[in-house]
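The structure that follows is given in the form of structure tokens.
Missing here is one protein chain; the remaining ones are kept as they sit in the complex.
Moving on, here comes subunit A:
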Amino acid sequence: MTAPLIELRHIGKSFAAVRALDDVSLSIGRGEIHCLAGENGSGKSTLIKVISGIWQPDQGEILMDGQKMEGLTPRSAIAHGVQVIYQDFSLFPNLSVAENLALSSELHEGRKLVSWRRVRQIAAEAIAKLGVDLDLDALVETLPTAGKQLVAIARALMSDPHLLIMDEPTTALTGREVEALFRVVRDIQGRGIAVLFVSHKMREMLEISERLTVIRSGRVVAAGPISEFDEARITRAMTGQEIAAEGYRWTGDPRGKPLLEVAALSIPGQLENIALRIMPGEIVGVSGLLGSGRTELALALFGMKPGYEGRVRIDGREVRLDSVQEAIGHGIAYVPEDRLTEGLFLTQTIDRNMLVTSHDRLSRGGIMQGGRAAREAAEMIREMAIATPTGDRPVTQLSGGNQQRVVIGRWLLNDPRLLILNGPTVGVDVGSKAGIHRKIRELAQSRGLGVLMISDDLPELMDNCNRILVLHRGRLVSDTPAAETNEAKLSELLGALA
């Protein structure tokens, strides 16, 4: 039996007190499509960085072609044929496709001068190798995401790698683009190049990979040929929870007065004739592919799509939500998907971030009541169980999960009626995730808060929502109680839409 292309034996890696990888073993054969699965924060990225030589493992050994590697560096990893395509592609948006492709090979050949004819020639060869069609003179920033990805793949293939690592390659792609990507990946495999496909999306893993390794909290929890897996087993391995994990039950009166009622909501080109209602205490999940209109729905309800058509009622009263101020005034709170750029003031303290939406309420005659503000912030830190000794620490010092609690806590200070969460646990580690979920459920139950939870993460929706909506191309295509569906059905539905 020939040695595998790459073999990791008992790899361990710690950062300060955090054990990022613990006794991880993994082997990838030549020309194999191997899937590395795990939730955010499970240690996937750390593992990639160990294989590509960016980080040295504390324990264990790495073998390439059966040969032990000591002190692997990015350069030596590349020399051994390991190429990584990062999620952000690491391209130069301001340069042409041709130059993006040619730069690294020119650089590694130690050239001092640039011949534009050679640059074009190298680039044309790289594109031809991949068998795709790209305008060599286009600036990379003008390409769609799928185009940028092709440039990144073409660039990685130029050095004739043995192993191509793709970090979450399908995140920003549409269904059709994912299909095209899979064709490219299979074609790459056909040339004897192994592909390590890093993902957390069930359907994709089952479709593309031959072998699967699942890691959770830095440990390998399942591994084997893909035929041994189904969605339920992967989910169980990734989350560590039994599927039977109790879903959220809404116990309110279905004939009561709805908290939110939306009728015939339309925004040309974005949303079409959406009707939905949310009762107090309900947690309603929203799923849909990228571009399905789910974020637009959230923005419309938060007053950021002024001039929408249709009617919105809150507590039975008809309201217009044409500005963020009006939406907040009607008790609507929105936690955006990208909390780092949209939700938090990163240079400010936890307290200030927390109080930023409460200034009007906490001030008298335009002057903040410092004592009351500090007291409320401290209470909320306790209530949301944010891991910090005091609120005057910079918010950047918190982990992703705790930052998310700050954003949620901020809105709770204003006693909202409806909380809209867009990707509530993106970039949050597994342990924290469960904590946030528990908190959201508690709030819905005890305060009668209505929650609209938008997420890509189907298990997250299944576990926390009592009802799940599916949007597609701006239309509401399904509205089902969570008890009557399951993850497989949902992902099948989403797959059919793609």
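Brief remarks on what is shown
We take it that a contact is a pair of C-beta atoms (placed from the backbone, for glycine too) under 8 Å apart; a residue touches a chain by one contact, two chains touch by 3 or more; residues count from 1.
Keep in mind that, in the parts below, contacts and distances are computed from a predicted model.
Within the choices "Fe-S cluster assembly protein SufD", "Cytochrome c oxidase, cbb3-type subunit II", "succinate dehydrogenase" or "ABC transporter permease", the name that UniProt assigns to the complex's undisplayed chain is "ABC transporter permease". Interface note for the absent chain: among A:114, A:385 or A:496, the touching residue is A:114.
Per the touch definition above, the residue from A:93, A:131, A:329 or A:370 contacting the chain not shown is A:93. Residue in contact with the omitted chain (choice from A:124, A:139 or A:477): A:139.
On the side of subunit A, the interface with the absent chain consists of residues 74-75, 86, 88, 90-95, 99, 103-104, 106-108, 111-115, 139, 141-142, using the contact rule stated above.
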